[in-house]
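Dropping the structure in here first, questions after.
Here's a slice of the assembly, chains where they normally sit.
Labels A and B are assigned to the chains in the order they are written; within every chain, residues are numbered from 1.
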Amino acid sequence: MIPGGGRRFFGKGRMGVSGGAMRFSYTLVKLVELLRPKRVVGNTEVEITEVGSLADARSGCVSFLGNMKYRNEVQTTNASVVLLPPSYENEPKDGQCFLFFDNPSLAIGLLCRDIERKCALRPALGIHGTAVVDDTASIGSGVSVGPNVVICPGATISDGVVIMAGCYIGKDAKIGEGSILRPSVVVMDFCEIGKRVTLSPGVVIGADGFGYETVDGVHEKIPQLGNVIIGDDVEIGANATVDRARFSCTKIGRGTKIDNLVQIGHNVTIGDGCIIIAQTGISGSTTIGNHVVIGGQVGIAGHLHIPDGVMIAGKSSVASYKSGRVLRGNPSMPINEMNRIYVLMRQLPELFARVSSLEKGK
Amino acid sequence: MIPGGGRRFFGKGRMGVSGGAMRFSYTLVKLVELLRPKRVVGNTEVEITEVGSLADARSGCVSFLGNMKYRNEVQTTNASVVLLPPSYENEPKDGQCFLFFDNPSLAIGLLCRDIERKCALRPALGIHGTAVVDDTASIGSGVSVGPNVVICPGATISDGVVIMAGCYIGKDAKIGEGSILRPSVVVMDFCEIGKRVTLSPGVVIGADGFGYETVDGVHEKIPQLGNVIIGDDVEIGANATVDRARFSCTKIGRGTKIDNLVQIGHNVTIGDGCIIIAQTGISGSTTIGNHVVIGGQVGIAGHLHIPDGVMIAGKSSVASYKSGRVLRGNPSMPINEMNRIYVLMRQLPELFARVSSLEKGK
């Protein structure tokens, strides 16, 4: 959130080490087998049991140089193994091992995925005895349905789907291949979830849109007959909510990633590959283009169109959109203009004094 | 949210069509029987399978003219059936049918409710075998209690209540006639829900208010002995939270509608017929009058009183209330004043230049 929001998902800062949580161990031989480095230099007898940033790493840790800006940290790191780009030139310390890759970030990612696969809970295949699955639901192969899950009539659960404990799948809802629903997710009637989608705990998909017709001061509910359609490879964060449409659908495009506690109103359309940081809210019937990046706690009014590739700084309030590739402020405007105004606001006391002085000089 | 928030619930904009979700079909004969139009003009052989806005409608769609502003869209719409006010004068296209009503919006509402009734999941009456209901709870007639619901000692579930899967009803809590709790709702001990209330998935009613007495830097919890009382015909959106009072009650008045992810603090009193848009927070002990409209992401400080009929634009921050019927800004003030200031803020660079120029001219 805030302009700094952008750093959140590319951050190369202090990340600590994986000490307390997952337990694993790799000999260097296994590591080389898995990651296939271009070159190995130094001690090949090490064993690693942690992953950490260069600054935080200790003995037994594997670390990596993702950005040449931090090259100096390689010389002082206590990591036992460091993944490096070919252009790095210094030698490892005694007992240390260097592995060289065209893209050390990708290599560390590969390792992390391997660790995750080994350490994470492996949901049991099949349908848990406490799950309540309607006879008319269609359940694919290789599916895991956890304890206390409820699957309503007509729902379709595709191959390889994991539905963890306590989830609710509404009538005629569809969950695409390989998607994972973490505990306590609610997918209401008629909603459609794509392939390889991840829904974090507490997500609510397809609650009624907030629509009323006010007649003589009484707010009459407008039925919300539409649904929600979520594209492939979307991820949605914990306790976020996406409302069903009045008619038609609320739509989230392929590969879009949505953080915790975000609110998506009814009839909103979000394009492909967007990033939406925590606690942002998008009001009804607004359309968001492709590859739009929205910081945390942003509010976007209803019935707007935000074009492809626009970036919106955290805490901004977008009441209308005219132009600008990067927006900031309340009300939002192009970020350079807004930054200039923020600077001048801090100079207001001085400006008032200057005007007073001019008045006295008259 | 944002000033545009108001358009959110009266929006006449693009709403799409009800394509993917609910499946239904009405012959014109059935439609006329249900809606009883004043006049029928055009093709009476059509069958409709979708509802949509004039702009988005395609063949097989029923649409409506809710606002004469959009009358031109009637001439270009592809809807097979259009619901119109008596004052509309043009003729239907070939194959199209026009139905005339004093209030076409009400007519479409009636139709939508009929569709909803036909298509929506009908919760089974009775108590599901997996529900855990205490012997001392009182369960009315015509009640539906879904899978994995937990109902604690002394709770009262009135006639016609629907409690969907995974809900939790605390000790001595009361749910009024005809209310519906969607999946995963939590109603904590002693809380009272009125009649015909809808609680969306993940709503939490009656968590402890956030109250501490800080003694020597240690925050000692202040017991929260009160409850939450929710009036008739209230609706609360997904994952919203309403805290229990310290003593007495947190109160939400009859007919008030609250959107997703809203936070209502302890000892807050909200009047009747209010509208509160998504992600707004109201701090402890504040009282809100009747028919107050609050945009999205608004923050209201504690111990304030907001009078009847006040409207607050989205993203506003209300730290005190003195006067004004429509408020905006951070800190909030009457909207006209705030809008004027927003305009002048954009002119600050120019103002600084003008002052510099005056200074040079001295």
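One rule holds for everything that comes next: a contact is a pair of C-beta atoms (placed from the backbone, for glycine too) under 8 Å apart; a residue touches a chain by one contact, two chains touch by 3 or more.
Predicted model, so just to flag it, every value in this text is computed and none were measured.
S.K.: Wait, 2 copies are placed, so what's the full copy count for the complex?
M.R.: The complete complex, not just the displayed part, contains 3 copies.
We adopt the following convention: only the chains that are shown with their structure count from here on.
S.K.: Could you tell me the distance, in whole angstrom, between the mean C-alpha positions of subunit A and subunit B?
M.R.: That gives a centre separation of 27 Å.
S.K.: For a test of understanding, state which residues of subunit A touch subunit B in their complex under the given definition.
M.R.: 130, 132, 148, 150, 152-153, 166, 168, 170-171, 184, 186, 188-190, 192, 202, 204, 207-208, 210-214, 217-223, 225-227, 229, 239, 241, 243-249, 261, 263, 265, 267, 279, 281, 283-285, 297, 299-304, 317-320, 330-331, 333, 337, 340-341, 344-345, 347, 351, 354-355, 358, 361
S.K.: Which part of subunit B faces subunit A closely enough to touch in the complex?
M.R.: Subunit B residues touching subunit A: 1-5, 7-11, 13-22, 50-53, 56, 105, 109, 112-113, 115-116, 119-121, 128, 130, 146-148, 164-166, 182-184, 198, 200-202, 235, 237-239, 255, 257, 259-261, 273, 275, 277-279, 291, 296-297, 314-315, 330, 342, 345-346, 348-349, 351-352, 355, 358-359, 362.
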